[in-house]
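One structure is given below, represented as structure tokens, and several questions about it will come after.
For this depiction, one protein chain was excluded, whereas all remaining protein chains were kept in their positions.
Let's turn to subunit A:
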Amino acid sequence: MSHFRPRPLRRNHFSEIPDLACNPIRAQIIEAFFDRRNFSQGEAGRVDEIGFEEFLVVMSHFRPPSQRMTEEQRENVRREKLRFLFNMHDTDNDGTITLEEYRHVVEELLSRSGALGKETAKSIADAAMLEVASVSVGHMEPDEFYEGITFEHFLKLLDGFEIESKMSIRFLNMDTTTLCK
């Protein structure tokens, strides 16, 4: 992947990782590394190559929460991780996950199952959107539109999900030399 000397990473480096090839959401994972919104600088847009620091910033989203955290810190960690997920879904950077984008997510997840998956993917995505609409918005007027999942709705949706513990990797056991294969 990258040499020991810091050298900018490109998308094709990621594509070369063999284990990643069978991952259904591979493209989105790779994109997440090159997405400026994840560099905690608040900018939008994509870059084509990243350095080691940006790589680490993206990886830091997967830090497990420490035990001695206050409630507020824990909430911040949750927001940060959910923001990362949200950015992964929201590919056109408009701040909402539209139905098309969500369908795309589900289709990617089911992308290994061929034709059977495509149509059920639509229905699953539709059902999920409907659920989000009911959870976050509740009652809607007859001529209202539900445009897409905003970040606040996303937070509310995955409220009970305990993301801070689920979205973590044990960095303790990880050897940094393996990063520099």
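Quick note on the criterion: contacts are C-beta pairs under 8 Å (C-beta built on N, C-alpha and C of every residue); 3 or more make two chains touch, one makes a residue touch a chain; residues count from 1.
Definition applied: contacts and distances are computed from a predicted model.
> Unshown chain, UniProt name, "Mediator of RNA polymerase II transcription subunit 4", "LYR motif-containing protein 4", "Sodium/hydrogen exchanger" or "Cytoplasmic tRNA 2-thiolation protein 2"?
"Sodium/hydrogen exchanger"
> In the full complex, which residues of subunit A touch the absent chain?
Looking at subunit A, the ones touching the missing chain are residues 1, 14, 17, 19-20, 22-26, 29, 59, 62, 64, 67, 85, 88, 92, 94, 98-100, 105-106, 109-110, 112-120, 122-124, 126-135, 137-140, 142-148, 157-158, 160-161, 165-170, 173-175, 178-179, 181.
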